[in-house]
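Let me begin by presenting the structure, written as structure tokens, before commenting on it.
Rather than the whole complex, this shows some of its chains in their spots.
Every chain is named by a letter (A and B) in the order it is written, and numbering of its residues begins at 1.
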Amino acid sequence: MAKRKLRGGMVGGGIGAFIGPVHRMAATLDNEAEYVAGAFSRDPKKSKKSGEELGIDPSRTYATYEEMAAKEAKLPADQRIDFVSIVTPNNGHFPASKTFLEAGISVICDKPMTTTLKDAKTLQKLVKKSGLVFALTHNYSGYPMVKEARNWVRSGKLGKINKVVVEYPQGWMSGMINTPGNSIGMWRMDPEIAGGSCCMGDLGTHCENLVRYITGLEIDEVCAELTAFVKGNRLEDDGNVLVRYKGGARGILYASQISAGEENPLAIRVYGTKMGLEWRQEDPNYLYLKDPAGLQTRFSKGNSNLSQEAQAAARLIWGHPDGYIEAFANIYREAFKGIRAVIAGKKLPECDHPDADDGVIGVAFIDALLASNKSKAKWTRMKT
Amino acid sequence: MAKRKLRGGMVGGGIGAFIGPVHRMAATLDNEAEYVAGAFSRDPKKSKKSGEELGIDPSRTYATYEEMAAKEAKLPADQRIDFVSIVTPNNGHFPASKTFLEAGISVICDKPMTTTLKDAKTLQKLVKKSGLVFALTHNYSGYPMVKEARNWVRSGKLGKINKVVVEYPQGWMSGMINTPGNSIGMWRMDPEIAGGSCCMGDLGTHCENLVRYITGLEIDEVCAELTAFVKGNRLEDDGNVLVRYKGGARGILYASQISAGEENPLAIRVYGTKMGLEWRQEDPNYLYLKDPAGLQTRFSKGNSNLSQEAQAAARLIWGHPDGYIEAFANIYREAFKGIRAVIAGKKLPECDHPDADDGVIGVAFIDALLASNKSKAKWTRMKT
């Protein structure tokens, strides 16, 4: 029998948004879900218009997410939404997530989970108590070859991990360096909306999550320098970090929005006592195994010699590139496994998606960076 | 107002198929369509089971495509399918396409369009007469950077085109070379099902289409050698072709299924009097401009410096890889433009998808290769 389609709602993601459409394509790619409700903008008119364009029944396009949560919760079980996708700017993540969880609705939320560690812990507790699904879209862990990388580390192929280099340089703000006027209004640079960090909250947390996903390593201490190169930017647009992982591994983690000419080259290199590995997001269907004997082997997505997990995460066979949307859809697919269990009244199965615990760590990571930077790059312990 | 979702049917593509799911993801990626009917297999039980898994109403899962066409055509206009996706082995393309077109239903069909030139021309006429949409899934033209390449040639950036090298080596049959027993049953090697060609029909026609899409060049003559390396293969699994294009350009075109270790590296290089270009399917989001002055410039998908057409074909901004499914979905998106015009009773707009004319050329190309090969690589004029 076909599984019934899950019903989704969306908070944010109206006309002109970047990440909203990604969520919609990702959630529906496998024909497992459809969006039936939304509060697409803080501007009720824009929300309404967005709903129309998306083919949402006008009665379920809401002016606010509070209204949406309240009204959806009262709908009969065979009509109300099974999950909500929260794709607002950062400061919307916490209140919206809290509201829907309290209304009994599972949440898929953009990162960072919250703008303060206190909120993050509140949410973490709430998720546990609720028994609902909370998935955080650190989407890069959705790529098949990232899953393969994790498998290599877990299986001992690399030996004990000694060093990790993770980088995420972007260059889109470099143009603003010379023409600051038109950019400072941007929400990512506004502490009220973005929280205490611009670049590291946006990009650095993906780095932290990717390292932990692949290697399992937890950060012990960080030593960070954060810089705002764009004039007028009250938050940093570049961050360089030395990292000490628990157990003795060392690392470099950096992110940037002023690395002129870089697009989105998130990359990770992991070095163990036996082997090294390398993965690059802009060429995501390949994973490289580096043998000290002088061989470098490229593994391809969708190939039968990969781990079961990596194979399952590929939608197409080798040579047929899976892209960003497909990886994003893997986060949803895993969340849907959990949501269906919730609906069926079953115990939550193990699902391979970032969750509230990851969210807390991500926010704690930002806090540690800010503290280290404030103390002039003193080694600062990460506290979760 | 939201556009209503188009209703699709599918012929072939049941459980275990490779290309069926690609069509389903591609057709629904933009939330423009949903599949509501199908004849998913020649085996009625398998068809039924596939329909169930796909969540199709059992009353619309048919035992044969003939039944499907007949019954769907009789449904009220607000229920019957708007289009059908034909994803059977090659010999199913013609009869199924004909049947649905005659029933007044637009068709998206896998390539090659037919197994004989006669059938291709019959279909071409039928399409014209019907006023319906017929789209052929030469999907590689759906990639944004292929559209950019076409734009470069059209705008004169390369000068007059002198040489084109297009290649499509795969290696998946190389394993069969030594163990022929288990492969010979495969439909691609069966002339009754595949038509007169295995490798060139499957891969070579993509090459021909890609060259023509990008450069507009039409083949004048071919000089071909086709070889079956896999023992027992009655059709070729490797083909090498010299090409003379009308107007004086020269080229090489080759495809292979026995190039051990190759995955799906379709690639094209075009050389003009001013510049050259290169595009590689396994790294599809980049296009290279080659300047004889010694500069090679990489252009990225999703970038504002591209042509309007290439920009429109990108679902995500630069650095966020679009993959095979997104390119495939672009074929559907263009077909949907036409289908909505048909529904609205409007004149068919210009749509950027391969059509029946391309299908005729593709089959004529195969015919010319077979004739040239038979005559021991004599230059053979292509006749459409």
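Throughout what follows, a contact is a pair of C-beta atoms (placed from the backbone, for glycine too) under 8 Å apart; a residue touches a chain by one contact, two chains touch by 3 or more.
The model shown is predicted, which means the values in this text are computed figures rather than measured ones.
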| item | value |
| --- | --- |
| Whole-assembly copy number, given 2 chains displayed | 4 |
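One rule holds in what follows: only the chains that are shown with their structure count from here on.
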| item | value |
| --- | --- |
| Rotation angle (°) superposing Cα atoms of subunit A on subunit B, nearest 5 | 180 |
| Of subunit B, residues touching subunit A in the complex | 1-5, 18, 21-22, 24-25, 28-31, 52-56, 170, 263-265, 281-285, 300, 315-326 |
